[in-house]
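Scroll down for the structure; my scribbles are underneath it.
Missing here: one protein chain of the complex. Every other protein chain is in place.
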Amino acid sequence: MHKGIAHFQVGEKIDGYLLIKSVAKGVASNGKPFLTLQLGDHTGEMEAKLWDCNPDDETTFVSSTIIHVTGDIQEYRGKLQLKIKGIRPTTAMDHVKLADFLQCAPIDPEEMFAKITQYIFEMKNANLQRITRHLLKKHREAFLEIPAATKNHHEFVSGLAYHVVSMLDLAKALANLYPSLDTDLLYSGIILHDLGKVIELSGPVGTTYTVEGKLIGHISIMVNEIGQVANELAIEGEEVMVLQHLVLSHHSKGEWGSPKPPLIREAEILHMVDNIDAKMNMLDRAMERVKPGEFSEKLYAMDNRSFYKPTFSN
Amino acid sequence: MHKGIAHFQVGEKIDGYLLIKSVAKGVASNGKPFLTLQLGDHTGEMEAKLWDCNPDDETTFVSSTIIHVTGDIQEYRGKLQLKIKGIRPTTAMDHVKLADFLQCAPIDPEEMFAKITQYIFEMKNANLQRITRHLLKKHREAFLEIPAATKNHHEFVSGLAYHVVSMLDLAKALANLYPSLDTDLLYSGIILHDLGKVIELSGPVGTTYTVEGKLIGHISIMVNEIGQVANELAIEGEEVMVLQHLVLSHHSKGEWGSPKPPLIREAEILHMVDNIDAKMNMLDRAMERVKPGEFSEKLYAMDNRSFYKPTFSN
Amino acid sequence: MHKGIAHFQVGEKIDGYLLIKSVAKGVASNGKPFLTLQLGDHTGEMEAKLWDCNPDDETTFVSSTIIHVTGDIQEYRGKLQLKIKGIRPTTAMDHVKLADFLQCAPIDPEEMFAKITQYIFEMKNANLQRITRHLLKKHREAFLEIPAATKNHHEFVSGLAYHVVSMLDLAKALANLYPSLDTDLLYSGIILHDLGKVIELSGPVGTTYTVEGKLIGHISIMVNEIGQVANELAIEGEEVMVLQHLVLSHHSKGEWGSPKPPLIREAEILHMVDNIDAKMNMLDRAMERVKPGEFSEKLYAMDNRSFYKPTFSN
Amino acid sequence: MHKGIAHFQVGEKIDGYLLIKSVAKGVASNGKPFLTLQLGDHTGEMEAKLWDCNPDDETTFVSSTIIHVTGDIQEYRGKLQLKIKGIRPTTAMDHVKLADFLQCAPIDPEEMFAKITQYIFEMKNANLQRITRHLLKKHREAFLEIPAATKNHHEFVSGLAYHVVSMLDLAKALANLYPSLDTDLLYSGIILHDLGKVIELSGPVGTTYTVEGKLIGHISIMVNEIGQVANELAIEGEEVMVLQHLVLSHHSKGEWGSPKPPLIREAEILHMVDNIDAKMNMLDRAMERVKPGEFSEKLYAMDNRSFYKPTFSN
Amino acid sequence: MHKGIAHFQVGEKIDGYLLIKSVAKGVASNGKPFLTLQLGDHTGEMEAKLWDCNPDDETTFVSSTIIHVTGDIQEYRGKLQLKIKGIRPTTAMDHVKLADFLQCAPIDPEEMFAKITQYIFEMKNANLQRITRHLLKKHREAFLEIPAATKNHHEFVSGLAYHVVSMLDLAKALANLYPSLDTDLLYSGIILHDLGKVIELSGPVGTTYTVEGKLIGHISIMVNEIGQVANELAIEGEEVMVLQHLVLSHHSKGEWGSPKPPLIREAEILHMVDNIDAKMNMLDRAMERVKPGEFSEKLYAMDNRSFYKPTFSN
Partner (left out) sequence: MHKGIAHFQVGEKIDGYLLIKSVAKGVASNGKPFLTLQLGDHTGEMEAKLWDCNPDDETTFVSSTIIHVTGDIQEYRGKLQLKIKGIRPTTAMDHVKLADFLQCAPIDPEEMFAKITQYIFEMKNANLQRITRHLLKKHREAFLEIPAATKNHHEFVSGLAYHVVSMLDLAKALANLYPSLDTDLLYSGIILHDLGKVIELSGPVGTTYTVEGKLIGHISIMVNEIGQVANELAIEGEEVMVLQHLVLSHHSKGEWGSPKPPLIREAEILHMVDNIDAKMNMLDRAMERVKPGEFSEKLYAMDNRSFYKPTFSN
């Protein structure tokens, strides 16, 4: 299969490798079990039904398995659906590997890491610089892999790093226009604000919440880590508390998960920069699939609005 | 008086010209009337009490009058207050003029107008360009004078123009980072979004709401004007409706005055750009008066929060 | 088929003409496609399933088509459902016409128009009279056809005109009891308040929202039209702004779509008259189908309440 | 004093009898006590200050006392205020009586009672008729005296009876337009809906809430009374429960004091009729004092809105 | 069948008697009707599907019928489901009785009644004692049978009595810690607070709301009964009104069904005791089914939260 799953049309036939991203069992109205598979590759995803499956199928076709599949592309409720004709699990003989089937950030992780490192390198405030460098280094591996969220925005491999890089560039542009901003503080806050997700989320594939993620949450996790790093590095200035405040308040309101609202100028800006980058990511991906003169699907994380693409837009 | 009112300290004496920005009558507990005057110049404002005033005083010392005053600076409830010892209205002989007593935008109005004109000049979409140019030209005089609001942010002479210029520069920076944005549409929306305030507000000094401002509001006023200009210029493309939508939705939510939420990418960004620039203006002006390690006064338009200035901030 | 679809019972057989009001595709658990058809005539609607349909069926049986159908009436989840045995599209040979299959207002459109015209004729304020007459005349055709809403209340052919006539009669009764009301203003506001729906809605059958309806909305559409008509007719009195305010505020609150709340006595009354007539229409139609001692289905637009019909009611 | 307090202007002198409606003690900034008196007659009220009062004054000038007063009318914060020069309590020698100093409904109580009795007389449902007649008769005296509320609307002697009569007339007009309404039920509900206020409120002058009013409230009080009357009269039909429901639900929502929302058509209409009559009463009284082209004071019970009187209004 | 339905595992076969707790009809995608049965015994419930049923089945297998069934236990969407192989209604020959198939409170009703009677016996305030004893005696039979609610908490036979007993014991413990509490009043309030449910709910099996339950509600029902009992017993002290207030306010807020908030110390405590006991009941039953280190299903009545069972818990 040469072209990605995202480029198939109704009526075409498929014959190739796909990754099972999630599975749900069902019982059909004739009493027989079936599986609803979410199949994907690096270009996108499509739902598929495996009718009349047997108990073996249920243990073979599980999440994160790469399969070989043949079938027809149909339409169901306005979405494409794959009608499976043949399906088998892959073996070493198939020479396929997981990484080839995942959606990734458009920039190489190492390149993003270098860029973030440069931002840290240029900081003048040694306390902020040391805490930020230490924590980024500590969680480097997971940070470069995990998505920024389980859904809604930047939900792809290396999504968090991509989100952080975009936010840094946006913050730099803002600081040029509003010179009162303390860039060292703002950049530190951006780099660390979601870093607790390396513990909150299970990993880059089939991402779910860990127990610690559910009970403590990435905000409190990172606030704790900042405190512990400051201890380890024997840093005692007000920067520790202020940086904890930036992380603590970056969701802006109690009902959105921040126990304190932003009470420092850079905390307020951090929240807004986070908001803009997340929304632009959602909008860009939604509008890509919309033709001029039409409305997008409803975007849940944007108050369920459908966005319009003007006919005069390019 | 050489130094501005904003630079006086408790215990100092004042002897010079000031503008009456607003007046309120009171009756003291001994049954005698008094006036509470808000006096100001181009640097700021201070409250003053005129005790035991007579009926003539009430008709002499009215809003927008320039007076000559002598008195002592005292403190009352954490704020400075002027205790008036002598006060008289000015005449032609005093050689004072209103413009010298008003807070103004830090950039010259003509310079701002030239900058906005350049943004319009570079537009490629002729429909958006013609509507925007026509309306800006029509309301040029008032646009260059009025504040962006009666309080909270950019509430000084030429405040609206200053707000628009800042938003344009911010939008340009954003468009560099997110190339999917239609800059012609976004710039048009920014230039027109608050232009209805030339009719909603009474003018640059002692600004209040007009009857039309109260009953119709600047949003609907400008949506109507865009429709009428399109009629006059015989413009029929979808740009008219889309531009009306940007103005209509720039307050984002029904309860904030927008009958439609943003449903176009540039409408969403317009709202966020408006928000950032207004907040940065409020924060910068509030934090100017705060020492490191202290909290600002409560900022009403920012959910009544007091902001902290870190001790390590410059 | 002589009796209307609303009068069939479980177990009866149907053999006659019906209109397809909407269609949805599905895939059955055996993998075969089927169609869910909403079929109706001037008395009401019923759902029908067309199992094992082929691709031709999907292009033949589309919305707004009149079909000939045979089948059995069954019950499914407390609602009647038609099990289709035979179905075919109609041709000129069938001598059926769309108008015979639509639910309509109980009064003839021309009669309603004459009644509204009489209300306008009796106005003493020439400005209000001229604007109202001009706009009603301009949109006469669509006004007499469209429903008052796509669902909830008065969602039938000529529903808007019927709603306006009822509101006028109700307003007249109120003005008798509260003589302080300016009837010219109140009647004008009633006639124009929803007139923007002629542009917001697609038409009398299979009614949906137009792009302009979604982006601008009937309230702002009509406020603009009032401004333009005043221009054309060279009317300059305060009536223009006041009438715009009545239209602008008739949804009463920002979160319900009005950028300004009612700030004029007649605006407040207009909102309440609109509310009463819409609710009485919903209640009357819901309670018709309820037996004494039982509760109605849940009424979504009335906070999801089920209403009770007392046993002593007639 | 021949003309009423409501007709005095700034600068005039007053010399006549007034009723003390309420009193509040204060201590002036010179440490001396003073009294703030709310003085009124049948036309309206005005605030007055009695400076440097002695302990005797505090026991002499109490609420519900008629006094003779001389003084000057001044203005304070946009409201008229009486500066007291001479004040004394009245005795039998003054030949003044309370009733002459109270604001009353514009219709004679007995006439209103006759009108309500006629509505009851015409009822066809004997159960509703007997319960309503019995309760009205039981509480006749207080019902004809008390206001409809302690503030906001119909807050004058016989205000409740006046409110009920207006609502009955409005309900009759509605029933003509919407013949599905059960008028016996609706009229019974209107007559009884606020009758519990005879126990909730302390009486016609200086009205406050009783302990039972605060702990149980007029709604539950009347629901209980309906139940007890039905017991006494041995009435057993569903009318009892339905009438209780109408009283229970007439505030429409839990947060407004109704433990059940309206679930019967007449209950919904009862709420709306109550709402319209209360609002028209508030608006009429507020707009009386407003000149064309100006805004009213803020009306607390109408979401704090200021209403505008158009220049073309009569 | 010896072991209860709650103890079956996937793959086991069932052959025994079960109670039909509720039934819903469906139409399969092949057009044939089927029944979804909720089957249960005294240990719990399980869903079962009866495919291809005929019209007789629909009238035979109705709610509250005891059936004999054979089939296999399967899993569907994480829940066990019974695949019916054979099913028949029972007759007198089967020697089964309803009581054996219902979930009941863990304490014998008579024992609970004795315990509550003892609480009443120890009261010192004769008025509270007489009212409470009279009402409990009047509704004794239904009180000992009905659940405390139709779902969420204590939704089993004698659930209300069990809830009351737990609350009394909890109130006694609280009164030991906070001696200012008036235990007579608090115990009376607890015993009567939900007693109106004997009229609000239909009965112990297949519990639904009665018409009076929907239109008046258990709170107002019991407030009325307290008033009537006081009349009958000629009790006139403030205890009547105060006890009515406790019942009236025990849901704490208007939007939760209480027309008055708690305004007496014991009323506030009654609400909190009710709250704690309901939540502990929900939590205990939910956590029973959860293994250490896992989360419970979402609990609707507890803000849809999933609760975690720590690994170190016993």
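As written, the chain order gives the labels A, B, C, D and E, with residue 1 at the start of each chain.
Here is the rule we use: contacts are C-beta pairs under 8 Å (C-beta built on N, C-alpha and C of every residue); 3 or more make two chains touch, one makes a residue touch a chain.
A quick note: this is a predicted structure, and the numbers were derived from the prediction, not measured.
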### Message
Among the chains present in the display, which ones are touched by the chain that isn't there?
### Response
A, B, D, E
### Query
Which is it among E:Leu50, E:Ile73 or E:Leu170 that touches the chain not included here?
E:Leu170
### Message
Among A:Lys21, A:Lys49, A:His245 or A:Arg305, exactly one should touch the missing chain; which is it?
### Response
A:His245
## Note on the structure
Absent-chain interface residues of subunit A come out as 211-212, 214-217, 219-220, 223-224, 227-228, 231, 241-242, 244-245, 248, 253-260, 263-264
## Note on the structure
Touching the unshown chain, subunit D contributes residues 24-31, 211, 214-215
### Task
Provide the residue numbers of subunit E that touch the chain removed from this figure.
125, 127, 166, 169-170, 173-174, 176-178, 180, 182, 185, 237-239, 242, 261-265, 268-269, 272, 275-276, 279-280, 283-284, 287, 295, 302-303, 305-314
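Going forward, only the chains that are shown with their structure count from here on.
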### Message
Strictly by the touch rule at the top, which chains does subunit C share as contacts with subunit D?
### Response
B, E
## Note on the structure
Via touching chains, subunit D connects to subunit E in a minimum step count of 1
### Message
Test of understanding: which option in A-B, C-E or D-E shares over half of the contact pairs of C-D, residue numbers taken as the match?
### Response
A-B
### Task
Just give me the whole-number Å value for how far the CA centre of subunit A lies from that of subunit E.
44
### Query
Distance-wise, how many Å sit between the C-alpha centres of subunit A and subunit B, to the nearest whole number?
40
### Multi-partner residues of subunit D (each touching 2 or more other chains)
242, 263-264, 295, 308
### Touching pairs - complete list by chain label
A-B, A-C, A-E, B-C, B-D, C-D, C-E, D-E
